[in-house]
Structure formats: C-alpha cells, structure tokens
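The complex appears here minus one protein chain, its other protein chains still in place.
And now, chain A:
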Amino acid sequence: MSNFIFGRYLPGNSWIHQMSPQSKLLLSFYFVIVIFFANNIWAYGALSVLILFVVIFSGVSIGYFLKGIRPLIWLIIFTVLLQILFSSGGHVFWHFGPFSISDTSLINGGYIFIRFLLIIMISTVLTLTTTPLAIADGVQTVLKPLKKIRFPVDTLALMLSIALRFVPTLMDEMETILNAQRSRGVDFGSGSLKHRIQAAVPLLVPLFTGAINHAENLSTAMEARGFTDSEHRSKYRVYKWKGKDTISWIVFLLVGVVVLFVRKN
C-alpha cells in the first residue's frame, strides 16, 4: 500500500506543479479523449513521446513513477489477456474452445495496454503535481458553466474540498482504530469470509460514528465563523492562467492534430 502512488500529491516546484489546476484538469481530460482517437503505431508513438515529456516536466523521477504504477499492472494485464483471448477476426494462430489468438487480437491487446498505460500516467501526473484542494478548485472553475442550468457547482466544490481534506484524517483514524482493535485481539484479513466480514464491524462502527462527530463539529465551527451558504463567497486561492498553461495547451493541441493526421481511417 505504501508504494502505491496513484492519487497522492508529491510537493515540488516543477513546470507542471506551477500550472493552474483547471488547465491541468482539462488537459488530462482532453488527452484521454485524444488517446481514443489514436489507432496506429504512429499516433500512439506521438502520444507516448508527449507523456514522456510530461513526466520529465513534472520533476518526478521516472523510476519512482514506474514503481508507483506497478500495482496497477495486474489490472492492465488481466484486461489485455481478455482482449487477446476473446476477440475474433484476422488470421488465427491458435485456438482452444472459446479462446483464440489471432494477429488482430494481439494488436488490439497491445493497443489496450498502451491506452491503459497512457491514461494511468496522465492521471498520476495530475494527482502527483496538484494538491487535492487545488483539484477541488479546478473542478469548481471547470464546472462553472453548469451554473446556467442551476447545478449547485459551489456546493459540490465545497463538499469536494471537505471530502478531500478529510481523506487523510479518516485514513489516520482508521489506522488507529485498526490498531486498537488488533490489540484487543481482532484478526483482520484472515479466516473465512464470514469471519472477515464480522471482523469489519469493530472497524466500521467507530469509523462511522467518528465521521458523524466530525461532521457535527465541523458544521458548528463553520456556522460560528459566519458561513451561511456557498453561493456568496470570495476566494482566497486564485489560480491565474499563466504562460506555462498556454504553451502546454499549444503543445497538446499540436500533438492532437498530429494524432488525427496520422490515424488510419
């Protein structure tokens, strides 16, 4: 678990750290869409080169980065295997019952593999270089147009930032309760399924009551500090669009054009 870096923030001051969160969010989203347009080796090559530069510009060492996404590799391999064994068409090399391996299925499997890898890498870069609160702010900015259809963007952003803020707190609390119950003789993660489910009760009940207590205290404290509603608030953290954002967008758009150009129709 401790080697798992997906969804964590690594403090730094790189090019990507300095970009505004809204443009990072939109860029990641855009990148994922472009990935699905790619359908040949050249397009994937262009995207891979781009992601390599992104990782370099994020200031995170590539070795650490690869080690961190390693736990996800099993998920990827599983999906790729399904793709290889069950897709039909093309020249068949080998088949057994419902399973078969053909040249198209191998190529499809390879593409799925690269797609997965690219998506995981871009989203890992996003979370590694952006604090959770900045992500929440970014989401608020990105979703602003939805206010037109009376979607409660500000409330959602508030909930999101509180939720993100309490993830580590609740994780710490879970760890403590886990340890406390362990010292009282609970064996987590062993025995039969029924036993394991029963063992979760001494963990879940305190965790929920703790969360409810937090919510009660937090809402009281917020009201005491003059919070009335989420609509009429000014902002302390302001993320301005910078030159770095513009340059990054230009690069990404160019690569997008290249992908559209080289993809086979």
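We adopt the following convention: contacts are C-beta pairs under 8 Å (C-beta built on N, C-alpha and C of every residue); 3 or more make two chains touch, one makes a residue touch a chain; residues count from 1.
By definition in this document, contacts and distances are computed from a predicted model.
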- Missing subunit (named according to UniProt) among the choices "Electron transfer flavoprotein subunit beta", "Na(+)/H(+) antiporter subunit B", "Tyrosinase" or "Energy-coupling factor transporter ATP-binding protein EcfA2": "Energy-coupling factor transporter ATP-binding protein EcfA2"
- Sort through A:33, A:205 or A:221 and give me the one touching the missing partner chain. A:205
- Contact partner of the left-out chain, one of A:56, A:142, A:162 or A:186: A:186
- Which parts of chain A are in contact with the chain that was left out? 2-3, 5, 10, 64, 173, 176-177, 179-187, 190, 201-202, 205-206, 209-210
